[in-house]
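One protein chain omitted, others in place.
Think of it as A, B and C in the order they're written, each chain with its own count starting at 1.
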């Protein structure tokens, strides 16, 4: 535990000195002006211990990391019938590709590419107003993180609504294939708000506890479903860099363009890392490196 | 151990009664006439114990399972420079697709799709005649399996040479992109022979021990490389069904169109299963089902 | 002239008896209920003579035939700078494909596929309210056809607005590539109204006179621009059936899913044909056949 704390601090120090910090995503105007020099890492162990280093109490936009939480919600509510509307295979294409959708009759390849996540949100809207969906979503996050102080940044959500043309194209394409049951602007309104939730690294690591399957964690989903979400994070969690993340790190994870990554060490730990600069695949450059360092030092790999 | 034996026998009995056995691959004439009613399963535990059930001493064509062994050989000989010629990402396309190759300038997405495996074999041919490569390959298999009685079926290799037009197309496309250093007919001669190696399930499970990273297994590669091969098996080992296999089974594996699958439980076990009928993704239908049953019963999942 | 009249009547009689009439487009609800037994053909010769047969005074929805008129308007207003936003090559893909758009950075392949026509309408909206654009468009049609009695069917326009999800996807994709300068719903509002213009075959043939480059026709565009529009109609006028139409008929033409086709015999004639049933490529089945019959009988082919 003292070892782990020292390790996190060493990693934070190394990252503070890193010359190549990647590029902050600029397609969401509200996020484009984030200071790229920030870095944070936090770990929750199975026994409940928590450690953190860097800017671990600074809030950031979780963006696509939210897809893990909405998938968990949808599996809890709809069960396996969700899989008739979205696949479970890596996409082999960039994260916002519309090509695949056209090729495969409107069934997104997996719930972690944008099209798939939009379908998941559409499924969660069933029988609910967008506002109710958001309430339920925030309750889920707060319960998972055991912290009421988690909110949506309205300015970021609005910013995405105004500039998210590609997501509108995906939503209309899904609609053209009858795989969107609500009007595109409703679904995307909910989706952009979900992505605009803000958390600190400490909160995010804590919110990830239920995915490590540890006894102490809140029981939000069955163990079988948790294993399966981890499998999807392993094969599809980093867009077109998923294979490389599995190769280098050997742990399931989910990244977001806000620079956050949630990584699970089954039965042992939940890790949250954040640094705003992204690599060519759209994943946090220093975040990925930090996770790789930590996993190697701790001998945390699902592959032995 | 007695439990495991009983479990394997129960699974073999269930599979013997299964009505839908998939379809035997018919594009390699020599393999098209295999009796689809066969089934075998074998397990080697970390402590060296072995169990098996079904036709576990019947030889079958390992086909693409061979790609794991040639990848291990190539990483041992060339190290990370191999990755300048082949990627580490799931392909998101059928196993013999030439589309991706054209799109991505002749760099196959990973070493387990045909184009990638052909590049690996080409790399192993460097400085060797095809015959020498084959000798080295068989020595590797025999050492891994601790069994000299492993051979190549020449009739199957010839059959593939005569009908493997798509593989020739891939090889010439690689050559057009300067990512094949030997003449296509040399490389494919070696490749078809490598695929035509025959093993029993007992032999294949034993040959997989080095990938579980157990102390008792022969040390053929560094632990870091072994973890990384397992990561690739997890994300790319079942063609366009890799995500689904990870989702359902939660273990790294590699399948072949001969109906064999090699599955690794890191630090605990190597499993070989065989049944000739394939599912829509080209993976053994009953083999996949049997592995799913066994993994669930044994609580063998890398995801907890 | 009496010969031509007799020929048109013979063709109309043959078409009335044709057993396979194709399928009426059903994706625009308002058009789905059109009686498929209708057929009309009309010809305007360079000297001003007009002949017609069948239901030549029945109005039909001109749909994509409108793309020829908006292209002519845009070339007249913007000149060659239009070509920085849309290409001049056949697409080799179905008419509403979004694939090509994603591949080619938001520049539609030509002005006759939906994405290209949406860009042309967007260009015409520049500095105009949608309502003004529509006024100008109708003035152009009425001037070309020398007939004030040409209108837009509001019910059809509304029907497309409600069901044209794919066109919304295209418009948002264009917007994501900065190749749409107005809000998608404005542009598509204008576009759907433009497509919902109704004309009779007599009117459409007359409206096509300016494209044959005959002295008697209204001079709406320079001869060089007219030749170029004809070239585009030849290579791109029938979606993914353009090559076949050129091969079988040898004349430039533009079809619409309402079942109309406008065909130009340079310096000699403008032909309009209409029959609601479509072939697999989305072009009028009997219309194509009738044009082929007429062109052969009259020795009307630009290829000698």
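Just so it is clear, a residue touches a chain if its C-beta (ideal position, glycine included) is under 8 Å from a C-beta of that chain, and two chains touch if they have at least 3 such contacts.
The structure displayed is predicted, hence computed values, not measured ones.
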- Which shown chains does the hidden chain touch? B, C
- Message: Among C:164, C:241, C:258 or C:277, exactly one should touch the missing chain; which is it?
- Response: C:241
- Contact with the hidden chain, among B:32, B:129, B:176 or B:280, goes to B:176
- Which positions on chain C touch the chain that was left off? 87-93, 100, 109-110, 212-213, 223, 226-228, 230-232, 234-236, 240-244, 246-247, 250, 252, 266-267, 301-304
- Missing-chain contacts on chain B, rising order, are 97-99, 102-103, 165-166, 168-170, 172-173, 175-176, 184
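Going forward, only the chains that are shown with their structure count from here on.
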- Query: Linking chains that touch, what shape results: line, ring, star, complete or other?
  - Reply: line
- Item | Most central chain, judged by mean C-alpha position against the global CA mean | A
- In whole angstrom, how far does the Cα centroid of chain A sit from the Cα centroid of chain B? 32
- Report the inter-chain centroid distance for chain B and chain C in whole angstrom, where each centroid is the mean of the CA atoms. 55
